[in-house]
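Before I ask anything, let me first share the structure, which is written out below as structure tokens.
Removed from the display is one protein chain of the complex; every other protein chain stays in position.
Going in written order, the chains are labelled A and B, and every chain counts its residues from 1.
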Amino acid sequence: MSITDLPAGVGSALDSAPSLVYAARPAPALDAARLALSRDLVLAFRKRGQLLQPLAFFALVTMLFPLAVSPELSRLRAIAPGVLWVAAMLASLLALEFLFRDDAHDGTLEQYALSGQSLTWLLFAKTIAHWLLTGLPLALMAPFAAMSLGVAASAVPGIVLIMVVGTIALSLIGAIGAALALGMKRSGTLLALLTLPLSLPVLIYGARATELAIAGNSYMAPLELLAALAVLAVTLAPLGAATAVRISLE
Amino acid sequence: MNLRDSRAVTVNHLEAENLQLWRGDRHVLKGVEFGLGKGECLQVTGTNGAGKTTLLRTLCGLMVPEEGRVLCEGRDVRADLPAFHSSLMYLGHEAPLKADLTARENLHYWIGVRRRVAAAGLDAALARVDASAWCERLVRTLSAGQKRRVALAGLALMFAPLWLLDEPTTNLDADGQQVVGSLIAEQLARGGAIVVATHQQLPGAVRAARVLELAS
Partner (left out) sequence: MRWTWFHRLASPPYLYGLAARLTPWFAWPAALLILGGLFAGLVLAPPDYQQGEGFRIIYVHVPSAWMSLMVYVTMGLAAAVGLIWRMKVAHAIAASCAPIGASFTVAALVTGSLWGKPMWGTWWVWDPRLTSELILLFLYLGFMGLRAGFDDTQRADRAGALLAIVGLVNVPIIHYSVIWWNSLHQAPSVLRFGKPTIPGAMLAPLLILLLGFTLFFAALLLVRVRAEILQRERTARWISETLSG
């Protein structure tokens, strides 16, 4: 069988070859990443229940504040940026649990590390898939949560934009923590202790930008700082996550 | 396609040089040494906990020995791990399969990340392990032996010069064991090298060129 998908000529060359030549064409890095990403998307849509958990959690946390503080929209509007960002941070933390755990368990990460492809690149693809499944839906849901807290509809585009940039940074920073926690049996609270302090700058700039957006002012300055954090996370976090995954496989 | 645009990797000679590895206080690998040529099979035996799996994971570069080196064609494999990795296939005792994908999808994603896979190649590999009949079923509905066969199909499909197999016959019935035996024989016949960790006898007519016994 092994000869069947080789081009004509190579098979006969192999017969006389003294040693086995690895003649299969390696997958280009981009194809490998596309496969790693689409695999996670397909898997997630087969287990849709898991997808909804972070979103339901986000809505639930948002709902706690009117009950705990006051139903007055004027008071809720004042704390809305903080509520949205704390809820988003906790929801994304909760979702991190799904990022690597299954793949570590069944040996997929091991196969990725031994694939000859860059592990950094494959984990970047996985993290992007994770963001598409959790971060992006959170960003799209944030306006509804915001409006329930008395925020005007005119602030919606700004909130979505800020949330999109912020959740990218959160997913990537969280990937390092999730990968570090892989070697341990129980990691629930530790994952929070590892990731939350590192994501505080995202919270600070994200909440400030949202506050300005809700007030109808220009939020470009904090958004640019947030984008800078996201760019930094895109360049460094996958490398950190790959190192952490290799450590967990040792 | 020509061979020039592929990474033509060969494994003519694999050598382990005085591998020493500790896990905590436990001295797991105590100076393991062997050489392995093309078309040869090395069988690693030893009781549970003797370090068979650790040795395989050290050979493929997942674990780093405190002392000693693994050499491929006389060069330390750590000098260029990606190149070494693209020439090997490691199969642990758990098959790296997702329960919510079909057997065929699993192969498509798993091997596709490493090499270009044509649909015909995929079908041939599944037929090779007698999995054609149930390859469109979700892996969660398959038996342990069937999962093992899917992993073997991956092995056949990857076409790597070096195989590192950890207990490849676990959970397999007599037919399945025959499949393992013939896959191994084929790989050896075309000049591939195999390190297989098992305390059982190798299936089929395969005889290991060398047996390495690890003491616990």
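To be clear about the criterion, contacts are C-beta pairs under 8 Å (C-beta built on N, C-alpha and C of every residue); 3 or more make two chains touch, one makes a residue touch a chain.
Here the structure is a predicted model, which is why all the values come from computation and not from measurement.
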Touching the hidden chain, out of A:44, A:104 or A:194, is A:194
Which of A:79, A:132 or A:204 contacts the chain that the document leaves out:
A:204
Which one, A:72, A:224 or A:250, makes contact with the chain that was left out?
A:250
On chain A, the omitted chain is touched by residues 176, 180-181, 183-187, 190, 193-194, 196-198, 200-201, 204-205, 208, 225, 229, 232, 236, 240, 243-244, 247-248, 250
Contacts from chain B to the absent chain lie at residues 22-25, 64
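Criterion: only the chains that are shown with their structure count from here on.
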For a test of understanding, state which residues of chain B touch chain A in their complex under the given definition.
1, 3, 5-12, 38-39, 57, 60-64, 82-83, 85-88, 90, 92, 94-98, 100-101, 105, 108-110, 112-118, 120-121, 124-125, 127-128, 156, 158-161, 186-187, 190-193
Which chain A residues qualify as touching chain B in the complex?
1-2, 4-5, 7, 10, 14-15, 17-27, 31-32, 35-36, 38-39, 42-43, 46-47, 102, 106-108, 110-118, 122, 246, 249-250
